[in-house]
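Apart from one protein chain that is not included, each protein chain of the complex appears where it belongs.
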Amino acid sequence: MINLLFFGRLGDCALEVDKSILYQDDLATPLDVRDWLAKAHGDLGQVLSEPQVLVSVNKRIVKWDHPLADNDELAFLPPVTGG
Amino acid sequence: MINLLFFGRLGDCALEVDKSILYQDDLATPLDVRDWLAKAHGDLGQVLSEPQVLVSVNKRIVKWDHPLADNDELAFLPPVTGG
Amino acid sequence: MSIYVSVQTEDFTVANEYQRLRQITHSAGAVVTFSGLVRDFEVGSGKQSQRDSLKSLTLQHYPEMTERLLEEIIQESQKRWSTLGVTVIHRVGRLLPNDQIVFVGVVSTHRDDAFQAAQFLMDYLKIRATFWKKADVDGTEQWLEAKGSDTAAAARWDGSHRD
Partner (left out) sequence: MSIYVSVQTEDFTVANEYQRLRQITHSAGAVVTFSGLVRDFEVGSGKQSQRDSLKSLTLQHYPEMTERLLEEIIQESQKRWSTLGVTVIHRVGRLLPNDQIVFVGVVSTHRDDAFQAAQFLMDYLKIRATFWKKADVDGTEQWLEAKGSDTAAAARWDGSHRD
């Protein structure tokens, strides 16, 4: 399984999304997952493609072509607004 | 009268000095007072002449040729070390 | 060097945090504390029309990742300034105007280190730590946008200058 997390305003666009997806060969990178999500949820695909959105795997920021492994935690992060 | 104050290490050199002096024509400026003090107290005259020593009249920093008036409070201030 | 990091829903007490920092070492010469408060016009870029309309802020964060990032920011500050102890506390959950939201405290031997490190920590925390704010403005909830001024503030620490 790949566990999905959507933070900030991304969460509002991902209410309908199953947060646990089957780990499979054609979802090998965060980019693959994003494209796959975009097929079923066009709005979500659009916000996830904004250039400021970062992606993390197991709580580390990674590039969009980072290889995914089974049981990874994949999170989509809009620009932070703490402090 | 002119009231004299000596702060910090200047005070240690002025223990013997009368802190209240008669206002008179030949003590018309802080410089005059300093020179007059130096006559009786050579050590004090020396430390008061160090370039870092500032002088104030009635709690305002002034130049050494500032005119003195009766009842002025004249203070000699070494470099400050607060904070 | 003593580090304390906490992401919490509970309020913090500046008095306690100050005492904690002060007691770390007898070499302490300077303690700087920064406390951030929720302003009633947090929304947008200070538009007058939105003043006084903020009802609450809700802070979300990414547990574990946030704490680790805060520790990394503190380690980064230690490369630049000589500090004896650092505390970073950030609240999450629902906050009201005038509530305390973030605390940064630094104890050092010399005052410049404490001042600079505290300011650096706040600047980097704003652009690096995984917090997100949602504002309730008169009953309408909206996620806040990142501010360009925060990115600019953090950028001033780039390069090798220690000042």
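Order of writing sets the chain letters: A, B and C. Residues in each chain are counted from 1.
Please note the rule applied: a contact is a pair of C-beta atoms (placed from the backbone, for glycine too) under 8 Å apart; a residue touches a chain by one contact, two chains touch by 3 or more.
Please read these numbers as outputs of a predicted model, since none were measured by experiment.
If you put the missing chain back into the full complex, which of the shown chains would it touch?
So, spelled out: the chain left out of view touches B, C.
Where the complex has a chain not shown, which of B:Asp12, B:Asp43 or B:Asp65 is the residue touching it?
Touching the chain that is not displayed is residue B:Asp12.
Applying the definition given at the start, please give the residues of chain B touching the unseen chain.
These residues of chain B touch the chain that is not shown: 5, 7-9, 11-12, 52, 56, 59, 75, 77-83.
Would you write out the residues of chain C that touch the absent chain, in ascending order?
Chain C touches the missing chain through residues 13-15, 18, 22, 26-37, 39-41, 97-98, 109, 111-112, 114-115, 118-119, 122, 153, 156, 163.
To be clear about the criterion, only the chains that are shown with their structure count from here on.
Just curious, how far off is chain B from chain A if you go by their C-alpha centres, in Å?
76
In whole angstrom, what separates the CA-based centres of chain B and chain C?
Chain B and chain C have C-alpha centres separated by 50 Å.
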